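I'd like to ask you about the structure that follows.
All protein chains but one are shown in place.
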Amino acid sequence: MSHSSPFSGNSSFWKYFQGIKPDRVWVCSVLLLGIVLLGLLAPVITHIEPTTVNLLARSKPPVWYEGGSWYYPLGTDNLGRDMLSRCLYGIRTSFGIATLGLIFSAILGVSIGIIAGLVGGYADELLMFITDVFITIPNLLLLLAGIVLLGTEIWVLIVMIGLIRWEAYARIVRGQVMALRELGFIEASHVLGASRLRIAVAHVLPNLISPLTVILTLSFPSVLLMEAGLSFLGVGVQPPTPSLGRMIGSGRDYLLDAWWMSGMPSIVIVSITLLFQLIGDGLRDKLDVRLDG
Amino acid sequence: MKSIVELSDVKVSYSGGLLHRAPKVDALRGVSIRINRGERHGLVGESGSGKSTLGRVILGLVRPSHGSVSVAGFNPFSLSRSEKLEFRRRVQLVFQDSVAAFNPRLTIGKSLGEGLKIHNICKSSQRPDRIAMLLEAVGLPQEFSDRFPHQVSGGQRQRVNIARALSVEPDVLIADEPVSALDVSIQAEVLDLFEDLQQEFNLTTLFISHDLNVIHEASDYLWVLKNGEIVEKGGTKQIFSGPEHEYTNLLLASLPGQGLETVC
Amino acid sequence: MARLAVSGGIVGFISGRIVRAILTMFVVLLISFVVGRLSGTPFEIMFPDGLTVDHQIALEKKFKLDLPMHEQFKLYVTQIFKGDFGRSLHTGEKVWAMYALRMPATLAVGSLALLVAIIIGLPLGALSALYRKNVGVTGALLLVFLGYAVPHFVIGIGLILLFGYVLQILPTTSLDTWRHFVLPTITLAIPMIAVLARFMRAAMLDAIGQDYVSTATSKGLTDADIAKNHIFRNALVPIISVVGLEIAGLLNGTIFVETVFSLPGVGRILIGAVEQRDYPVLQFGLIAYSLIVVTVNLIVDLLYVVADPRIRLGK
Partner (left out) sequence: MADPNTKRRLLLSARDVNVSFEVANGIVEAVRDLSLEIFAGETLALVGESGSGKSAFAKSILDMHQPPFTRRRCVIQGEIEYHRASDVLQLVGADGKTMRAVREKEIGMIFQDAMSSLNPVIRLGKQVYEALSYVPIEPSKRWLQVSEILNEVGLGGTRYSRAFPHQLSGGQRQRAMIAIAAVRCPSLLIADEPTTALDVTVQAQILSLLKRVQASSNMSMLFITHDLGVVYDVAERVAVMCAGRIVELGNVSQVFGDPQNAYTRTLLENRPGPTRKRKAKVARA
């Protein structure tokens, strides 16, 4: 019955290996950092502008295909624009919008969550009702409505993404704050005479760092995909700004002859989101964060 | 002697929020209590009797729907900004032991220092000495200052808990089930410590517990709470030897191991 | 998601939910009204050459745009309750008629995908929690977790490339026969399978660690009975609300799937409306989609009540 795993003998041996095993979070973080660097260093890596049209080199395949060349390592699109350059600059666009959108929505959501969680009562009821409403209305429809109102400039996308995403953070942060509030040390601090501000800054925030790290890491991909999705549908980032989503969308008509037009940016996007997902999952296990909400 | 805690006809009822309508729960239904300076009081009751709520009313954490509260000369529910701070210094709480009573990210020293900082009890340069003194008062070595709450045992943590409450030199100490999570042998130590400190610091204490044996040791005056009402009050010894209310009688009769003393 | 807060029994819980649903729809109407009014007067689109001031005032009077905002909103809501959702600014078609024509395709693909996701996702999540050492189950789970990171439009394009062009066994556009439904349904289902499998796994693992599993073991129940009656049954409770939340995501997904596979659904109408700033069309979309989600959430709440006696019978 209980001898399924005699671990007495060789356990230290395995522990040793687990100890030096390069862990998932680190490997993925390094890879992700690599992708970010590729985007940042795009002007150094490639000298072809992402918008340079070369009608003589339309739909060139990547280098490993017959007819491909090192000049266009990832091939070109239907207008003869360099896929590598467009992908690298696309990373910049995606990361830029996603990061700013995330920061915006996180500030909004986290403050609302903390207020709802700490103040409680009717303020909490009201704020949670608003988040409920926002969760109910399909995100994409709200985004589209916002775009109809405000147009497709990049700042609009950032603001809209921020306005769409905050409710998730608000809800989770509120849950975490409520859980914290149940813990005696918050009350102890209150009984010692600490002000609400002091409690929030000295006791609540530090204990939110772990869950917030996990939440933000896990939700970065979805923010990034929001921009990519809108651009894919043609209502997000407008040309000539290179955008991974838009590249996938416009390559759709050339799938049969030039799959790389959609394929390359797809691979980039999936790598980014997958890495974020793996890092987030790993962090959650590591920091032992439970996210209910 | 003038009373330092006085509650008269205090009623508390809990209800749910706006959208989920919870039924009203009457936690306290007209409780009056008087505690004089320097006395040791005990409050005993079973779960759901409202004993914790009563403690929290005295601390100003739960607002009663009816009745008047006066603690250390203040009404905890109408305090000016400066009064609030003074009230918080004079009335303290010892929690039931748990890791949760301490911020896991702060060392024990930092946790002990919080009250000193808030109330400017001493200069910041003197704080480490002060913390060492507090630790010493509860029988712990100075090194504990650098440990984290999860690195010490339950009994030790409970001593720190008491030290934290004492750090601001309170007059009134409410102890809400302070030993019920501890093993018997450690319970005894903490109870003894509690008694010593009560005398040393001239504290007025209200000891809340469900355990009659514990309350017997920690109090001279006893209030028996049942369903939000005081059903019996008086000297602890008198009540133990001759309970008047049938509920108190039942409580005493339910104590396990009645004949154990005769064997030992 | 249903908050497991204390509630005044089943009536209190459900009436609270209904109130919430109505309030939500009210907010949706408000948002759609604001979108309509803030996006400028329709005359700019209807008369691109511009108008004289007199003409504009006359038109505003005719369309009652000169009334105060709250009066206009009242009018707007009354019209909607009368079934008048306005006409497209471009084609002049009745908006609801446009949607009525396209809705069936969207709903068909959407509900098929939901069904597929539940049928595959829940068992997969459950099995992966029970048999954590089984290589096959773990492998399937890892594959599905890819669906977490891959957006609909990339999945769709991948499937088109594989089944449409490389293997050439399935059609990649329109919805004529059942075979046309395969790729769009799978595309839409994969991310949801990932979500459901993942949550199911977590819920199962949670249930596995509970004390009542020990009790069940001490009764001498077989592992199969424990898994079925105690672990799976309890894990389903939180999953219900996850399914509810996913419906909204599913509607988002249909827009991409319809674009990728060129399906005759409402997604295309919506995108067209955005490009042409045809706000009556978009307004209707917002209201219709929200109504679907609100209704589904209400149903989910009812199911939740059935599944969890703690809510049904109050605390």
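The chains carry the letters A, B and C, assigned in the order they are written, with residues numbered from 1 in each.
To be clear about the criterion, a residue touches a chain if its C-beta (ideal position, glycine included) is under 8 Å from a C-beta of that chain, and two chains touch if they have at least 3 such contacts.
These numbers come from a predicted model, not from an experiment.
Of the listed residues C:Lys61, C:Lys74, C:Arg179 or C:Lys219, the one in contact with the hidden chain in the full complex is C:Lys219.
Note that of B:Asp9, B:Asp129, B:Asp146 or B:Asp183, the residue touching the chain absent from this view is B:Asp183. Screening C:Arg20, C:His152, C:His180 or C:His230 for touch with the missing chain picks out C:His230. Of the residues in chain B, those that touch the hidden partner chain are 46-47, 136-139, 179, 183-185, 187-189, 191-193, 195-196, 210-214, 216-217, 240, 250-251, 253-261, 263-264.
Chain C residues in contact with the hidden partner, per the touch definition given at the top, are 129-130, 132, 208-223, 225-227, 229-231, 233-234, 237, 307-310, 313, 315.
One rule holds for everything that comes next: only the chains that are shown with their structure count from here on.
Chain A and chain B have Cα centroids lying 48 Å from one another. For the pair chain A and chain C, the distance between C-alpha centroids works out to 21 Å.
For chain C, residues that reach two or more other chains under the stated contact definition are 20. Contact with two or more other chains is made by residues 17, 19 of chain B.
For chain A in complex with chain C, the residues that touch the partner chain are 129, 132-133, 135-142, 144-145, 147-149, 221, 225, 228-229, 232-235, 245, 248-249, 252, 255-256, 259, 262-263, 266, 269-270, 273-274, 276-277, 293. Against chain A, the residues of chain B that register as touching in their complex are 17-19, 59, 61, 84-85, 88-89, 91-93, 95-96, 98, 100-105, 111, 114-115, 118-119, 164, 167-168. If you check the complex, the residues on chain A that touch chain B are 121-122, 124-125, 129, 182-185, 187-194, 198, 202-203, 206-207.
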